[in-house]
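A single protein chain has been removed from this complex, and every other one stays in its place.
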């Protein structure tokens, strides 16, 4: 990912720790992709009827992580209130999706990887949020 | 918008008031489009350098409203915690963007319309959130 | 939708017919929401295992319509090549998704509405594309 390199080229002040911020963007972008892939893998499982809630969590988490990564990739006209609120929504989405995927982790490897990725994303967002508040 | 009609065809239970929910989705989808258009109109203004913060708010608000409209359009495997947190982020984004656009409303008609749309969206989300909590 | 009103406030030249453009944006935004809702309704059907392809088409079509509506909502630095190529992708997505939903239209009302919406979107994009080329 070029997020660190891009951050170095930003021509004005960034109000957050650049390493922490770039690292969080990386995990978010990765989590959005993993959740999209996990929803699709669940959809192809024979037991798809039992994976409905998992698919739904994955779709929500993918959208929310993607949006959060975009908000964090912008520094111009920074508004701490938006960043904080969107990080909180993202932490919640990662928690719910991680819990749901963890329920199927022993049976489905994609859910195991996705649960792990959601945990990592939840932690990164929590650390970044703590640095703002 | 077909959101009301689609909601009527959903084959399982919906945990929220269907009219309130469909109405909120409509306003969100509209607000996302208005913010995208306002960011672009600001970008073409002669005084673009003074509209940086406005463009940024518009881009965030467009992304956040779009994601919120998707979360609300899904009812399967409903998780009140995600819906609540994403609504809160959206209320904040609409407040910030509405405030920022209101500052330029007398000079730029697109900012006036966008400020109005953000207010309407903030109110709809606030009412829906109250019905959940 | 405020797309017509917003277009009137754009401070520079728009290279396409404003009515045709605003009408297409409206249909695209509506189609993205309908496809998101149809994917979710299919996911809750008892026969979800037979609706896998339909859910997938809906997810693709929702993403592609949303992105196309954003590209069309921007007029600054207009690039006909991007608009044309994205419209072509959108016409294809609406055709595939409309065909797939039409297969389940008699059994599922959400698929019937969604098929209709995809047709309307395909036609609007085709008409707009013709006006560019």
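List of remarks:
Just so it is clear, A, B and C label the chains in written order, and each chain counts residues from 1 on its own.
Note that in this section a residue touches a chain if its C-beta (ideal position, glycine included) is under 8 Å from a C-beta of that chain, and two chains touch if they have at least 3 such contacts.
Being a predicted model, the structure only gives us computed values, none of them experimental.
Note that the absent chain touches A, B, C when the full complex is taken as a whole.
Of the candidate positions C:89, C:102 or C:120, contact with the hidden chain is made by C:89. On the side of subunit A, the interface with the absent chain consists of residues 1-3, 5-12, 25, 29-30, 32-34, 36-38, 40-41, 43-46, 62, 66, 69-70, 73-76, 108-110, 113-114, 117, using the contact rule stated above.
Although one chain is not shown, part of subunit C still touches it, namely residues 52-57, 59-60, 63-64, 66-67, 70-71, 74, 76-79, 81-82, 84-86, 88-89, 91-93, 95-96, 100. Interface with the hidden chain, as seen from subunit B, comprises residues 39-40, 43-44, 46, 48-49, 52, 55-56, 59.
One rule holds for everything that comes next: only the chains that are shown with their structure count from here on.
The minimum number of touch steps linking subunit A to subunit C comes to 1. Overlaying subunit B onto subunit C using CA atoms gives a rotation of 180 degrees, to the nearest 5. Chain contacts: subunit C has residues 40, 43-44, 46 touching two or more partner chains.
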